[in-house]
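Starting off with a structure, shown below.
Shown here: the complex without one of its protein chains, the others still in place.
Chains: A and B, in written order; residue numbering restarts at 1 for each.
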């Protein structure tokens, strides 16, 4: 059996029968750093430390190098102290991984049941069970790959997707971020209990496994929170867009006359929206005149004036013209005070005045008959 | 010019002659359509490309337009880089001011393009060359 095989055998074995396996690895009797032998450990009821086969002393004999003798640098359980520490850690982690994956696979159904019970109580809806099962199923291959650091990798995508579906459904139901995260965190308890049953005799392995599961489930809870936040933000931005659109409707006042009542602060995004929808309507209706009513715009400063002028310029470039109305006296004062040049844009105080002017320009005259 | 754009995320278009300015517009249109930009976004990006391509050909003595499809999490974008080994721009602040002209009307090319895109980077060394990088997100 080669060194690698020996290493594998050494660390993959359960605690009982350690002595036989150490001997089987061909190391022969050995002593640790303080002179105790393997048997001494077993006699005290604890697992003997595993010597590092890579640290075995060598001896040259007849021109060949022989691997012989006991390990002179010994290690104690998981606190490896030899220079091959990285090798040992790698194997140990992989082993715990395999143990965890095995456990999750075997007890999946029972875990789902106890998880849902712990999270949502005995009256949990069927949907919770489906969601839990989905997450656990997706978790298995991800845990098997052992790659928690590289959470962007493809193995974690199904888990993340399952968590996003969970948080989307919870957000839609009106659950809080906290309760959704608590649901995910409730997975810890059932797994800990299962691990306790499995690793009753190996307290160190149990501690390692619990630490690992904690890392995994914490990461899951983190992603759930992030997904929940994103869903909320998407909802909010969608609502904002709708609000924006609703607040700047383009109205056909008359044949060839469109009107846009502006409500709220006029910023660049709203200006873009107004320009796009207004210009589009101008083309569609072949209206040569657009009335922009700024009664609902609270303040007009140089920036707002700039946005207004951009809109007017765009309208004129297309071959239509523009009247701005709804200028309150304070706004008029501000405009003069700031020295804003409205560049020969026709302005009227009220929408009624603007409409009258628009109709007159189009050749209409008004007569009152009574 | 190869038009197989289905998997490519970056490429380059030469800018040596006037015909190349037209070609660069057409290329940017293809990319913007591929990224499903809105009509206004398409128009702004293609117009910016037209301005900067012309700068490269006319004032930069010829160069290249490198394009790259960007993905930053959920959002997608298009980045264009215009490089030349021309005389360079001595006063960048002046060049970015509206209406500045170095000859027959580079006037609004740089400052105007800046307003048409989301991200704008300008590097120029006199006697070495110029690189303008513009990005527009969906």
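Quick note on the criterion: a contact is a pair of C-beta atoms (placed from the backbone, for glycine too) under 8 Å apart; a residue touches a chain by one contact, two chains touch by 3 or more.
Just so we're on the same page, contacts and distances are computed from a predicted model.
Of the names listed as "Rod shape-determining protein MreD", "STAS domain-containing protein", "Carbohydrate ABC transporter permease" or "Heme exporter protein D", the one that matches the UniProt record for the absent chain is "STAS domain-containing protein". When you scan A:154, A:283 or A:338 for touch with the missing chain, the hit is A:283.
Check B:34, B:47 or B:76 against the missing chain and you find that the one touching it is B:47.
Interface note: of A:129, A:165, A:204 or A:310, the residue touching the hidden chain in the full complex is A:310. Annotation for chain B: contacts to the undisplayed chain at residues 18-19, 21-22, 25-26, 39-40, 42-44, 46-47, 50-51, 54, 98-99, 105, 107-109, 111-113, 115-116.
Annotation for chain A: contacts to the undisplayed chain at residues 272, 275-276, 279-280, 282-283, 286, 288, 310, 313-321, 361.
Throughout what follows, only the chains that are shown with their structure count from here on.
Taking each chain's centre as the average of its CA atoms, chain A and chain B sit 34 Å apart.
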